[in-house]
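Right, chain A next:
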Amino acid sequence: MISLQSYLIISAVVFILGILTILYKKNAVGILMGVELILNSVNLNFLAFSKYIDAHINGQLVAIFIIILAASEAAVALAIILNLYRDRANIDVTQVDQMKN
Partner candidate 1 sequence: MIQTALIIWLLPLAAFVINIFIGKRLPRKGDWVSTGAIGVSFLLSYYMLFQILGNYNPDFALQASVPWIDLGETFKLNMGIYLDNLAVIMTVVVTTVSFLVHVYSIGYMHGEPLYNRFYAYLSLFSFSMLGLIMWDNLFGIYIMWELVGICSYLLIGYYFEKDSAANAGKKAFITNRVGDFGFLIGLLIVFTALGTFNLSDIHQGVSQGQLSGGLLTAAGVLLFAGAIGKSAQFPLHVWLPDAMEGPTPVSALIHAATMVAAGVYLMARLSFMLSLDAMLVVAYVGGFTAIFAATIAITQNDIKRVLAYSTISQLGYMIMAMGVGSYTAGFFHLTTHAMFKAGLFLGSGSVIHAVHHAMDKTGSHGDPNDIRNMGGFKDKMPVTYITFVIFSLALSGIPFFSGFLSKDAILGGTLAFAMSQSNPIHYLLPVFGFGAAFITAFYMFRLIIKTFLGQPQKPELYEHVHESPKVMTVPLMVLAALSIWFIYTLPSVNPMGAAGGWFMHLIRQPISAVAAQLGHPVYIITEHAEHAAHVNGIIISIILAFGGILLAFAFYFWKKVDVEALTEKIKPLYNLSLNKYYFDEIYQATVINGLLAWNNLLKWFDENIIDFIVNFSAKVVRVFSAFDGKFDNLVIDGMVNAVADMTLQFGRGFKKLQTGQIQYYIMGALLGTFLIIIFTLI
Partner candidate 2 sequence: MGLISLAVFFPVIGALIILFVPKKNLNAIRIISAVVTFIPLVVASYMWSQFNYGMIGVDTESQFQFVEHLSWIPAYNIEYFVGLDGISFPMFWLTTLISFIAVFASWNIPKAQKGYFSLLLLLVTSMLGVFVALDFFLFYIFWEVMLLPMYFLIGIWGGPRREYAAIKFFLYTLFGSVLMLIVMLALYFNVQNPLTGGHTFNMLHMMQQSNHNDWLAMFDVRLWLYIALFIGFAIKVPMFPFHTWLPDAHVEAPTAISVILAGILLKMGTYGIMRISYPIFPDIAAYTSYALAVFGVINILYGAFVAMAQKDLKKLVAYSSVSHMGFVLLGLAVFTSAGINGALFQMFSHGMITAMLFLLVGVIYDRAHHREIEGFGGLAVSMPVYAGVASLAFFAALGLPGMTGFIAEALVFIGAFSVYRVLTILAALGIIITAGYVLWTMQRVFLGKLNPKYEKIEEINGRELFTLIPLAILTVFFGIYPIPILNLMKTSLNYLITLIP
C-alpha cells in the first residue's frame, strides 16, 4: 500500500515544479501550465487526504470542483493571452507591466 507520505511528496514536488515554472517562464502559456501543475498538486493532496484521513467523499468533491475551475480558468487565461498576443505580437509577461506606476 502506498503511504500518504508518498502522495504528499509527489504533490510537493509537483507544486514546487509549478511554482518554479511560474517564476522562471516568460511565456504566458508556460505560466498557465505552471498554474495547472499547482492546481493538480493540490488536487492530489485533497484526494490523498480524502482517502487516508477523512474517509468521506468531501475531498474528492472538492477535487472535482478544482478540476472544473481549472478548466474554466484555463479558458479565460487563454483568451487573455490570445488578446495579449493580438495586441503585442508576443506573450512575454515581463513586458506586460501596465499595473506598475
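One rule holds in what follows: a contact is a pair of C-beta atoms (placed from the backbone, for glycine too) under 8 Å apart; a residue touches a chain by one contact, two chains touch by 3 or more; residues count from 1.
The set was built so that all candidates are chains of the complex that A comes from, given by their letters.
Being a predicted model, the structure only gives us computed values, none of them experimental.
Peer 1: Which single candidate from 1 or 2 touches chain A in this complex?
Peer 2: 1
Peer 1: Given the complex with candidate 1, which residues does chain A contribute to the contact?
Peer 2: It comes out as residues 19, 22-23, 31, 93-94, 96-101.
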